[in-house]
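Left out: one protein chain. Kept in place: all the others.
This part shows chain A:
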Amino acid sequence: MKKSESWKKEMTLNAKKIYLNGIVQGVGFRPFVFKLAEELDIKGWVNNSSKGVTIHAEGESLDVFFQRLLSDAPPLAKILSIRSEEARAESYESFKITQSEAQQEADVLISPDVATCQDCLQDMAEENNRRFEYPFTNCTNCGPRYTIIRDVPYDRAQTTMSTFPMCEACGEEYQNPRDRRFHAQPVACKNCGPKVKLLDSSGQQLSGIGIEQLLQGGILAVKGLGGFHLVCDARNEQAIERLRKRKERGAKPFALMARSIEKARKEVKIENKQEELLLSPAAPIVILERVQNFSSSLPENIAPGIHTLGVMLPYTPLHHLLFKGPYDFLIVTSANLSGRPLIYRNEEALTALQGIADYFLVHDREIYHPCDDSVVQVIGEEPVFLRRARGYVPLPIVLTSSRFKKPLLGVGGDLKNAFCLAHNQRAFLSQYLGDLEGFETMERFQQELESFQRVVNITPSVIAHDKHPNYYSTRFAQEEDYPKLPVQHHHAHLVSVLGEWNISEPTLGIICDGTGFGSDHCIWGFEVLYGNAASCERLGHLEYLPLPGGDAGVKHPLRIAYAYLKTLLAEEDWLKTLPLWKSFSQNERQILDRQLEKKIQVFQTSSAGRLFDAVSGLMGICTEVTYEGQAAIELESEAARFFKQSLSESTDGRAEVISEYPFELRTEEGEYILGVAPLFKSMVLDLTQGISRGKIAYRFHLTMARAIAELAKKFQKEGFLALSGGVFQNKLLTELVLQNLETTNLKVIRSRTLPPGDGGLAFGQVLIANEVL
């Protein structure tokens, strides 16, 4: 009641001050206000400051004006708060955009980078346009943002465009509130803006942008928005093989850039959600299922052993120009050396990529925040982040029901590191940075930590870090002077999801993860937790199984499989019947036996990831891991392919009914333990009876999904169930879990804007630290 009364009161006033906050700079917000004011005959002014946008409005239709500020705001604007107060009418004669005020405390959000818009593409296509084929065309609706910003407020002088004085024509566009480029900070043209240069490996300048070279099978290092890519013709198997070898990349899949969504459809299945993502301003890499296609132009070595492809669309003018070449797909993979961070400076590219790239397509617009491509997969109708970076950072997660009492830093985990800065209502996650074991990645972490503080205007006073004593992130935190708080890995995973959903009540969660340091000093990874940021209790877990050799063992799924079988089953059940063991030498087996018996470097783990690895190894699907998660990813692929095939082979469009394997839920010391001996026994039996690997892999997924659902139902029949941890990047598993719970009253909540894996960990850490303070 009260609200509508004050609303009415405001409406009768003929002058108002309006304060807006959120992403309101660099997105065409002031020209929008200007045009709206002109249309509604509002007088006054609008300005930008480090506090946000302020409007002084006088006129008849102030109410409409206010409403339409919200409803008609430009597509890239994100209004987080709007507040208005009465003001004295000053009888302005026009509506003006006034100079930005410099103020002490910045409170304006920076936009992520935005894929080239249709209008700019149009400009680039018109032969008589000033920006015909200009590779740095942008406007207030598109172009670089976060990656070029040194400091706030967002002003050309504070970006890496500061070294390019605008020409007269660009200056006019920039000054004209009716122009699409009004106050577009990176505005530029052929005359005044950045330029590209094609070099060969000796530094000799060549003409063109490398299309010829791509066609001849060359590998191009291309400077993009957030860093360098290595690019080659996706039809050229030899070029891809060369790239794989030179990059020492093992079997890790390469991402593709497709000319258009129509062309992409020839190779991958694209449904609505996926199309939406591909075409979104963030333009991420979307993981899509390959279509069974005998006329496919894409060789198998793009993504060996996997049923999916990572596809993105061109998102900078330069990408669009590269597609002037007669190919529909390019390999576009981050240019970093194994274990090192993304390369983003010309000089570094020219030296570090010698011997990898044949040609270098560089430009002179500096990248300030290196930023990898984001990777998303639609799982259960919702996008799930595998990697969150370009196009999404630095968007905040906004708390609606609580706040961060102090400025906080969560340093995240060690692998797929992203840190988090949080204060008041907002938490900002950094872009994906990589594995901190690499010293150069650790340096990148420190560099970004420093510059990110400026972008989001948070200087932390407390640090939260993982409990793992040997994490590089932990050691970094320990060397800092601030008070610090160790946070249990899976507790952080749980709370990260709760935070995204603004849930503060204790909630049931099942975390299926790789490995994390547990409160009992064992290595956790499949945990039933109940709690919130304030506290957390472990209700159950996968039974402890031995992981021989720790991280070294993770590279050898066969060893994990062997250790699990040896622990779970009697040898006569499996040893002789599995031909797989022939790949172990007698001596290797002997040592493994001793190692397990004497517990030398053997870790007890409830890891879900290692269970998937073991099953992958058991079936000989993946016996040597060359990239993180490979064994589990190939296992999922095997299962997904089987399922798809069984669907297509059945006459009525329904697959044969395939059942789960048995498993065991027992209680030990008040905790539920998921026992997998019956599961392994059945899988071994199937294997020895010649059942296909695909079917076994599929049944294994069914079983895990059922086990997760059953475990949840042991504790509650209704309410929220949080699913988190890297294993929920497994589409098949997650969708099977959702199916299992469809008819129950349990509402599954999952990560929405952050990765469920360690990329989202830091957010959970700051939420927990905030409670403990």
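The rule is short, and it goes like this: a contact is a pair of C-beta atoms (placed from the backbone, for glycine too) under 8 Å apart; a residue touches a chain by one contact, two chains touch by 3 or more; residues count from 1.
Throughout what follows, contacts and distances are computed from a predicted model.
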item	value
Listed names "Sarcosine oxidase subunit delta family protein", "Ubiquinol-cytochrome c reductase iron-sulfur subunit", "ABC transmembrane type-1 domain-containing protein" or "Hydrogenase maturation protein, carbamoyl dehydratase HypE", matching UniProt entry of the absent chain	"Hydrogenase maturation protein, carbamoyl dehydratase HypE"
Hidden partner chain, touching residue among A:Val196, A:Ala234 or A:Leu547	A:Leu547
Residue among A:Asp179, A:Glu440 or A:Glu735 that touches the chain left out of view	A:Glu440
Contacting the left-out chain in the complete assembly, out of A:Asp151, A:Glu588 or A:Glu735	A:Glu588
Contact residue for the chain not shown (choose from A:Ile600, A:Ile691 or A:Val772)	A:Ile600
Per the touch definition above, residue among A:Asp328, A:Asp358, A:Asp373 or A:Asp414 touching the missing chain	A:Asp414
Residue among A:Asp63, A:Asp151, A:Glu275 or A:Glu628 that touches the chain left out of view	A:Glu628
Touching residues on chain A - with respect to the absent chain	248, 337-340, 413-416, 437-440, 442, 468-472, 475, 489, 513-517, 523, 547-554, 585, 587-588, 590-592, 594-595, 598, 600-601, 603, 605, 609, 628, 726, 757-758
